[in-house]
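Note that this complex is displayed minus one protein chain, with the remaining chains in position.
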Amino acid sequence: MRQRGATRRRPQRYSAFGLLRHGLRHDDWPRVWRTSELDRRYDVVIVGAGVHGLAAAYYLASKHGISKVAVLDKGYVGGGGSGRNTAILRSNYLTPEGVRFYERSMELYRNLAVDLNFNVMFAQRGHLTLAHTDASLRTMVWRAEVNKLQGVNSEVVSPEEVKRLVPFMDVSNHARYPILGALYHPPGGIIRHDAVNWGYARAANALGVEIHQNTEVTGITVRDGRVQGVTTPRGEIAAPIVLNCTAGWASLVAGMAGVKLPIITHPLQAAVTEPVKVFLGAVVVSGSLHVYVSQTDRGELVFGASTDPYASYSMRGSLEFTEELASHVLELMPSIGRMRVLRQWAGLCDMTPDFSPVMGTTPVEGFLVDVGWGTYGFKAGPAAGEAMAELVATGRTPELISAFGLARFEQGRLVGERGAASVGH
Amino acid sequence: MILLPCPHCGKRNSNEFSYLGESAPRPTETGDAKLWRAYLYTKENPAGWTRETWLHSGGCGKAFLAERHSVTNEVRATWLPGRKEPDTTTEAGS
Amino acid sequence: MTRSPRRLDPRPGEVIDRNRRLGFSWNGKRYEGYEGDTIASALAAAGERIFSRSFKYHRPRGILAASLHDPNLLVQVGDEPNVRAGYRKLEDGMAVSAQNAWPSLNYDVGSLNQTVARFLGAGFYYKTFMKPQRLWPAYEHVLQRFAAGGKVAQGAERRDCDKRYAHADVLVAGGGPAGMSAAIAAADEGARVMLVEEEPGLGGHLRWGTPDDLARLAELRTEVAARPSIEVLTYSLVAGRYDDNWISVLQRGLPQVTERLVKVRAKVLVVAVGLIERPYVFEGNDLPGVMLSTAVRRLVNLYAVKPGDRAVVFLANEEGEAAAEDLRQAGVEVLRVVDARRGGGLLRARGRRGLDSVELQDGSSVACDLLVTAVGWTAPMLLLNASGDRPTYDEEAARFVPGGGLPDNVLATGGILGDGPVGLLVDHGRATGALAARRALGGDAASSSSPEAVPALTAAPHPALFRSGTRGFVDYSEDVSAKDLMAAAREGYDSVELLKRYTTATMGPAQGKLETINTVAVLAEATGRSIGETGTTVWRPPHSPISLGALAGRNYEPVRYSPMQPWHEAKGAVPIVAGQWIRPEHYGDPAAEVLNVRKNVGIIDVTPLGKLDLRGPDVSRLLNFLYVNKWSKLEVGAVRYGVMCGEDGVVADDGVTGRLGPERYFMSTTSSGAAAIHEWIERWLQTSFREWQVHVTSMTSAFASINVAGPRSRELLARLVADVDLSAAAFPYMNVRQGSIAGVPGCLMWRIGFTGELSYELHVPSGYGLSVWEALLESGRDLGAAPFGVEAQRIMRLEKGHFIVGQDTDGLTQAFTAGLDWLVKLDKEDFAGKAELVFESERPRESRLVGLQPVDPTVVPPEASQIVSGSSTIEGRITSSRFSPTLNRAICLGIVSQRCASPGTVVTVVHPDGTRTPTRVMEHHAHFDPEGTRLRA
Partner (left out) sequence: MPTSTRKGPASVPDPIATAMLARSPVRQSKPLRQEAGWEVSSADTGAALELADLTPITKVLVRASSSAVGSSFSDFGRARRDEAGHLVVGARPDEWIVFGKAGSAAATISQIEERLAGAEGLVTLVDVTHRDVVFLLSGTDARGVLEKICAIDLSDRTSPDGTAFRSRVAGVSCLVVREDRDGRPAYLIDADRSYGQYLFDVLVDAGAEFSVEVAGYTEVF
């Protein structure tokens, strides 16, 4: 695609020195991103200002010089899954194509703070997936072995090692949920999810990308099998490329272009406790108990579980979620029963039948999707954004994401991530 | 815990039910891959009224169809498989 | 023991019991209080002023609200962190300490942060610590030291908590005058009412009110008590409202348990939670000694505590006046009353470890130790918000009010709606309660008269008071000042949701109940929008934090046992968890168990096997549809193996089904698949094949299932079975018979087996399971009869090459890939998964399940080891692997790519430790007796 000259500006760099100077002068920092009028025409319209949409925009501008780009969101930046996820990053997936893809994302995440000049606080504290049954232990070995062959640091560790990493864990011989071992993935960890969203938005905006909040896409115009543009309450916008990055709402936006997706939207809930002094290092996940937990630098425990059992677009959350969460987490760490749940919330997850994303072209020319991120797509933002930007810029689907095309469903060639992604995060 | 109106038992907590998903007719033609894959994988996934099948597995064990609003979780109609579908085209009580 | 110098003489409304003294400690020192005190009131009575240090700057903090929501009163009690000292009732022997201070509350080193505060504005950490990347863990460590809150103790005992369900026609949240009246009126209409009050006593603000208020309160209490259909829960919090009025209530103060979660299904919810007092934003507003008027009134009137000696009162409403009056009565010298309604203003509060003086707008400075502010109200909107209501801003009253978006099953009354004299609140409560009851009961309501009109209740005009440009704190627990908010808004975090996430304002323990209004007001000013346009953030449950212990309750986790469990336990079987079942993995030596089966006879408890009784004329049609193979020609007495696939052609379950009578069949499924397969069948019968006449009954637990396996199994069985001819001719392989075993009639005997030996699967009516199990062992003693566990069975089935669904197959393995070519009958009319299996049969095979043997017989590759070509190209994996005691070598099953699948190929298996093992692909899945001569014996 042809490059267009769009306005660029040099953002004021963030640094310790800058903080000092601003502190002394008491002056303001420049805006993280500017607001602008909505143009009638863009080279690329990205629907959804979550990590996927924003990363795609950033890489379009930074790697391909395409910056006549609008990112539209019906709400605020990061108001979707990207602002409500438990922020767990890892690459220890099950299939070689999955592992390679997520590993690329980890690589980008490792340098993201410097890249974006925004501290995203990626804390590689280690990630433990507990095995309570023979079958899950076998899956852990499977994952570890595939990971190693792809160069990803991952191994199965004993209950004693689990106890060493997480002293609060009860590894005694439970009758019901014994801990038989765990998959340990030292590079895994947590990140400040909002900072990732804001950092991408700020950096993309600095390169000329426009970010339009409170701008809902209500229609997509398609003529002769080609996308023409989108409709918003603020007016029509023409664009030869429209990229759907709307996660939980993906079916609705695809539906506007007449494209049907293999996606069911399920709520996924999360909760935080009040802060206490830091006692938990690694991220702990238990697939059998449907719970994962980590402790932030602020001292809160952040919890998640599996998706709600039925399809819904409700983000209201449920009591049974916190009940189950609490009983499961106390099964693992019985001594934290006096901690209190401070807040619970929900997000929407675009679940696919094979727990793998849908990235690439659709039957409508120019209408691209980067969806199907289910319960695990935050960690994928950088790699997906980078690959989608390449697809937009070159017209070719990068090898890294070729296994994840929409056509796989019609062809019956699903990706086998079910075992690793279901509650894995 | 939402309530689901089982046509036999009345309103019960949703954790007594198994969710069987959007109701879609099974293709009769087995040779058409496109048709089958659409039946297996493609979903309407609307944000609004949706027709789906539930099984009251923790109660009477009976399956039924329901028209549920996927945003509010309100159920405005239920009926038994094979019975005439209710006409709910008038947006009642949404 | 410290004295209580600030305790006042008895007050008419006090809730303390002066006859019951309680001893406790605060930071290691002994104190005393009374029954009825909160932790904070007891400490305040003792003259304590500093209760905590703030999160970021470690500023000293004291009593602000003296309630559950007081952000400054979080303390550690024993091994319980973040206890609300302004709310938690004092108990004898409590060990209370401050949380966020080092080395001590009074001299906290962290307070040095204040000197660099200007560099540590909201979100400062996003702008630094980026380079070098490798130092981030070190930076992070520093940041973590800031983490607020108390400590959890490793090894702390699980607390006793439980749960209860409840059903109410009307649930009233909040037991103030409005809530009490609503409950009374609802009960009079015939409703079952639950009245829930957070505080230990009913009454709301009347409790700390005038003698008139107290008289009114006594009346209301009497009325409530007179109605048995009102269940009153005090010291109990309505913590959340979920879809369909599913309401969580956290109950405290019960004799049996520390906390109880009550889950209430209410037909109608009446929200009568009143108001929370709004703090005033101005410089120095967080100094110990600056208090809300309600805090002062509570301290004086409920706990008889004198909150200071010399006070300034800054007010804009009657509540402030009442507080000033209370102070005077309590002997506090009220130096100045600054009335905002008459143009009075407050500039800043000064002091280091507590308030020393205040500067007023008129330029004067007053030395004092108490500053009381009464600048208005804010409504706790959670319950309404969770019901679908979006609050709107009432400019006149300077507060958010319900937006009118409530569903029929939620009503609001009292202060959250509007203000008025107690009489009006009571009238409104009554009318609302009656309405609620009528909605809940429909035609069953008692009152036949036309419904009483609900009087109007509107929020009274009130000035909007806050000082946006100051360093005054908006969020005490997050240490966020008005200045921080202004700066963040100018930086572009200018919607209320972004501002919240960037500055963390409203994200602390009080969750915006005190802070939201001021946050929004400051943001509105920063952006030039109105407060209404700015809106609030989303309220989320819980209303106030509730413990994991209470949410978990008793942790009832169903477990299932077979009838032989007492025997297994007595014999020291090593248990293994299989879904909800607990079963014996082995009895000491699985290899020996294998050899005994191969040589003599062994018995295994296979009760968890799924069992379904199928009856009716259409069973064979059903079987033809469920299984991939054919079922039409099964004779009575015959048994057949079958595999079921999902509609995607993926192998879902396997098992045998036998025909017991012309229209009677018995199906077995895998243990783990039992429930799902039963549901799968019901689903087809009820939705697609409604005209088929089939009755399906789950019989899994009806029978104790015992597999008797080994060359001597027939001999053993013959000793216990009289009414069935067991000879090979009369009862051949793959047949089923009914008869008695050891005198127990109604048993089923199948000649089948997973182990590859001559074997019988016995299904014995469960009550007799243990007796028959013992009888088998007893009468087979001379034959070498011994039990074997799941592990021995796994070894033997692998020797025989039987696959296990879900282990040797995965979520994508279709039938042909699983090597089931011999079984799948694509010429059958229709069956579940047929379409996909036709497609699978038509495309080139990519991989398949094969038998494998390591070339070195002593090397046993761990299950899930990968099979590779070159250095790292994955060609498959080992799905099952064991050392076979029978063959004295390692044996495996594995999925390999088609190019490696031909028998004789030697593939490379990579072990987790990196070693590589050449392994040969075998002709059969079976490593032992592939012809099956033994089992047909």
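When the chains are written out, they are named A, B and C in that same order, and each has its own residue count from 1.
Just so we're on the same page, a contact is a pair of C-beta atoms (placed from the backbone, for glycine too) under 8 Å apart; a residue touches a chain by one contact, two chains touch by 3 or more.
Everything numeric in this text was worked out from a predicted model, so none of it was measured.
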Task: Partner chains on view for the chain not depicted - done: B, C
Task: Full-complex contact with the absent chain, from C:N82, C:S562, C:N624 or C:T919 - done: C:S562
- [ ] Identify the residue among C:A702, C:M734, C:L783 or C:L823 that touches the chain left out of the display.
- [x] C:A702
Task: Absent chain, residues of chain B that touch it - done: 1, 8-9, 12-13, 15-16, 57-62
Task: Touch list for chain C against the chain that is not drawn - done: 162-167, 192, 256, 263, 265, 554, 556-563, 565-566, 581, 607-608, 613, 615-617, 660-664, 693-695, 697-703, 738, 742-746, 765-768, 770-772, 775
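Simple rule for what comes next: only the chains that are shown with their structure count from here on.
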Open item on the list: Of the chain pairs A-C and A-B, which one is connected by the greater count of C-beta contacts?
Closed with: A-C
Open item on the list: Taking the mean of the CA coordinates per chain, how far is chain A from chain C in Å?
Closed with: 23
Open item on the list: On a C-alpha centroid basis, what's the spacing between chain A and chain B, in Å?
Closed with: 30
TODO: For chain B, jot down the residues that touch at least 2 other chains.
DONE: 1-2, 33, 40, 73
Open item on the list: At least two partner chains per residue is the criterion; list those residues in chain A.
Closed with: 314, 318-319, 412
Task: chain C - residues contacting chain B, complex - done: 242-244, 246, 263, 265, 647-648, 679, 682-683, 686-688, 690, 830, 834-836, 838-839
Task: chain B - residues contacting chain C, complex - done: 1-3, 18, 20, 26-27, 30-31, 33, 36, 39-40, 53, 55, 57, 61-63, 73, 81-82
- [ ] Could you pull out which chain C residues touch chain A in their complex?
- [x] 79-82, 116, 118-119, 121, 124-131, 133, 136-137, 140, 143-144, 146-159, 161, 240, 242-243, 246, 248, 261, 263, 386, 487, 490-493, 495, 497-498, 501-502, 504, 507, 509, 511, 538, 540-542, 545-553, 555, 557, 559, 575-578, 582, 806-807, 810-812, 836, 839, 862-866, 868, 872, 874, 877, 910, 912
